[in-house]
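Missing here: one protein chain of the complex. Every other protein chain is in place.
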Amino acid sequence: MGKDKKRVGILTAGGDCPGINAAIRGVGKTAIVKYGMEIVGISNGFSGLVDMDVNLMEEKALSGIITVGGTILGTSRLKPFKRSAGEEDADMPKIIKENYEKLGLDAIVCIGGNGTQKTANLLSKEGLNVVGIPKTIDNDVWGTDVTFGFDSAVGIATDAIDRLHTTANSHKRVMVIELMGHHTGWISLYSGIAAGGDVILLPELEYDLDHVAECLMARNRVGKPYSIVVVAEGIEHPKKKSAASYIGKKIQKMTGLETRETILGYIQRGGSPSAQDRILATRYGAHAADLIHRGEFGTMVSIKNDTITSVPLEEVGGKLRLVNPDHYLIQQGRSMGVCFGT
Amino acid sequence: MGKDKKRVGILTAGGDCPGINAAIRGVGKTAIVKYGMEIVGISNGFSGLVDMDVNLMEEKALSGIITVGGTILGTSRLKPFKRSAGEEDADMPKIIKENYEKLGLDAIVCIGGNGTQKTANLLSKEGLNVVGIPKTIDNDVWGTDVTFGFDSAVGIATDAIDRLHTTANSHKRVMVIELMGHHTGWISLYSGIAAGGDVILLPELEYDLDHVAECLMARNRVGKPYSIVVVAEGIEHPKKKSAASYIGKKIQKMTGLETRETILGYIQRGGSPSAQDRILATRYGAHAADLIHRGEFGTMVSIKNDTITSVPLEEVGGKLRLVNPDHYLIQQGRSMGVCFGT
Amino acid sequence: MGKDKKRVGILTAGGDCPGINAAIRGVGKTAIVKYGMEIVGISNGFSGLVDMDVNLMEEKALSGIITVGGTILGTSRLKPFKRSAGEEDADMPKIIKENYEKLGLDAIVCIGGNGTQKTANLLSKEGLNVVGIPKTIDNDVWGTDVTFGFDSAVGIATDAIDRLHTTANSHKRVMVIELMGHHTGWISLYSGIAAGGDVILLPELEYDLDHVAECLMARNRVGKPYSIVVVAEGIEHPKKKSAASYIGKKIQKMTGLETRETILGYIQRGGSPSAQDRILATRYGAHAADLIHRGEFGTMVSIKNDTITSVPLEEVGGKLRLVNPDHYLIQQGRSMGVCFGT
Partner (left out) sequence: MGKDKKRVGILTAGGDCPGINAAIRGVGKTAIVKYGMEIVGISNGFSGLVDMDVNLMEEKALSGIITVGGTILGTSRLKPFKRSAGEEDADMPKIIKENYEKLGLDAIVCIGGNGTQKTANLLSKEGLNVVGIPKTIDNDVWGTDVTFGFDSAVGIATDAIDRLHTTANSHKRVMVIELMGHHTGWISLYSGIAAGGDVILLPELEYDLDHVAECLMARNRVGKPYSIVVVAEGIEHPKKKSAASYIGKKIQKMTGLETRETILGYIQRGGSPSAQDRILATRYGAHAADLIHRGEFGTMVSIKNDTITSVPLEEVGGKLRLVNPDHYLIQQGRSMGVCFGT
């Protein structure tokens, strides 16, 4: 590829989520229209930088993608700084640096979750001009108030719990629904409150099954015909079972109430992004282009108090943003009678 | 309750599904407005007839319920003709007959699936004036072309598979999704075709895992980046695992392709009914009122070739309507490259 | 383009609707996978045949389009047999015939509404091998029981009316909603019944405003707090106003009830097709490929009693399929208290 403009690479790594394409579009349109830069799309995360699977993207390639879920660039979970057994010969960071030079890149945008931002930081320390954009449905990236993908996932989960209400009510059952969140309970907390969950269990909060059972029986005693229990997949439970299955079986045994379980699974991260996620992803993308223009590398775009800003990548890597046990939704939920496990 | 009009009881039994309230409304509005009858709502299926948990319903109680999922009358799985151990004293059919008399009912409408229609037939033989309305998301009631609940479930399942496409494509994975259908594959067939499933496995069709694996590898060889496998919960598999888990693990082992599983679960039967289900349920309900007016008891309303009609209840009970292996969607799917397991 | 297989052109003409891409995919996949044919996509309706704006489509081009609204081929309203003023020199049918030969087409599939099928018939009479596929949200193509696009439009309209219920109820208003349908009231009838409309006015039925006003006042007298009036755009009304505006103003004046109007407009034909429309479009498409294989040209694919078949194109053109005043939904609606204008 010949070159007479600043050239910016974009890659997407880690798990996919709604809004990635809106972020790609935000970076690309701002870089092209406002700054006259060139955009190079890198396929399948960091793999594409290793394998040189890249394409020059014109503005036209960015049209119509804001509504599309997943990522048009593809993704992978390759971690170039993590050497697997039997791969000792490949010095991937070195290859990536060489390819970055060969491609004539002036900067690279890494769209991903915690793991991706960690890699982005290491590449930055290797001398590449890196800007990170946080994305995950789990909303657990340290250094920003919110990630895109989260609002869409909360919407899907809320809609699913709404559906459980009708069937739970018809059958007078306890319905247990397990939502995504290995380490954090953001999705469970927000959709649990939004959909009127009666019990909400999060990885950040200890829970006491006797207390949960008592809450459900108390509802039963005052004539409430059914209950909804929302659990994050990462709550403490025996690893042979799913969280939903563990909690559901226990509840049925302890209360005698008919109980059913559902694991919402991968549909939480698919489909067209919500309006708010499209807007957030666009803001992130546009700001990443601004940072590149200003030469502020080694940073990750971030939202603080609804103001766009950035944080140093080295502060971000490896940290998780957990739900604070004093979160206002937990406090307000308790005030309204929601059981959080204790 | 005093009485000077024909009085019709309505109950809903078995699993809930979208459209039941539209059917209740269809019976009730037609009976009240067209025929000047009275409507008695019976709570929680046949239990309500045993416990006399009933209410006179005015037309106003039928307003606004057409959009609501589940059943406003509640449901139960009580089978009055099936004596459980330790219940030998209760002669429920006798109690039901007595209560039917006490309530001054001239007829009773039983909204439910196969099990409910079987009970309805037995009550009819005991001398009660019974009209059945078939309902189930599974679409497997013998004697009618289609049941309400099915279109809504197909819509929800199709939407879920659509979501899996974006995540499967981003990660180049095989996604296995398990849909409801213990004995029949109607939901899997229709939503599998509607959402572009690559492999569709139904309880009615034998499948060969070697063939399935070969289909998936063939897709991989021609550069198709991912595949969607739709399985009905009732396909043959070891009962210790879910169908999705069994198929997913096998596929991953046999093909080496990264595979993930999702079980859609109870959300398939929740939420507001689709427009088509509301219309179908309304037609069924209105026709049930017509049958009562004409004294055609011992019947179940039915759709044949988009024409409303009825069938004798005694022909219905205990039979399942299976997917014919020559079903046009299977034939056309095969012509277009869909793998049905052989 | 070189040629050693049967080659089939596909074009889409007239107004767009959800499901067209599913039909293109149905034709294409069946033709390629089952019959080993080649597919040529013709852009922008009959214009593309005049301008030779065409592309060979491989099977890969058909992947992922089943969920996409609109038409990937584009459409136009060009009527090659209708000579406009100032165009007397262009003998478009002759050009189309020549280009059909040049492209080496063995057959052409024309996806469109009534106007398109009329043109398809004329091209057939000119000697081209033509198969028609009916499509329109209006459901008014003669010769088939149902067209794809209709179920999606009914779903969107039903969802819109559902939304009006909440605002109408909060404000105790009469809400008038105008739905598409210049000549026929299919969308208004189906979504009006599905969403519990209180008054439904169709182009096929005369209406008496005094009667409509009396219906609304009668509802008011028995304490029903609001009413929903569904009107098709094509009902008789002064052409300077929209149907909604005309009816709404009259109702407010005649009844004194606070009345508001909404015209749903173009969103009725946009977005991803419903599961049923995808299935119907797939069936139509697959059957069109079968007809081409069997050499049954000059035909339009058709559904009769849920059985796929075909009708001669010459029987179709220029005729509209109207709602029968005795339609079962009208009869049942009347029985349940719906006002149809008289």
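General remarks:
Read from first to last, the chains carry the letters A, B and C; within each, the first residue is number 1.
In this text, a residue touches a chain if its C-beta (ideal position, glycine included) is under 8 Å from a C-beta of that chain, and two chains touch if they have at least 3 such contacts.
Everything numeric in this text was worked out from a predicted model, so none of it was measured.
Every shown chain touched by the omitted chain in the complete complex is listed here: A, C. Across the entire complex, the residue among A:33, A:56 or A:218 in touch with the chain not shown is A:33. The chain omitted from view is touched by exactly one of C:75, C:184, C:274 or C:310, namely C:75. Among A:154, A:177 or A:292, only A:154 touches the chain that is left out of the view. Considering the full assembly, A:272 is the residue among A:12, A:99, A:139 or A:272 that touches the omitted chain. Hidden from this view is one chain, which touches subunit C at 12, 15-16, 18, 20, 44, 68-71, 74-76, 156, 159-160, 162-167, 169-172, 175, 225, 260-267, 269-271. Residues of subunit A that touch the chain left out of view are 26, 29-30, 33-34, 60, 63-64, 66-67, 145, 151, 154-155, 157-158, 162, 165, 190-191, 193-196, 223-224, 272, 274-276, 278-279, 282-283, 286, 289, 305-306, 308, 328-329, 332, 335-337.
By definition in this document, only the chains that are shown with their structure count from here on.
In the absence of subunit B, chains linked through touching fall into A | C. Subunit B and subunit C have CA centres that are 30 Å apart.
Distance from the subunit A centre to the subunit B centre is 36 Å, each centre being the mean of its Cα atoms. The mean-CA centres of subunit A and subunit C are about 40 angstrom from one another, to the nearest whole unit. Along subunit B, residues 162, 165, 169 each make contact with two or more other chains.
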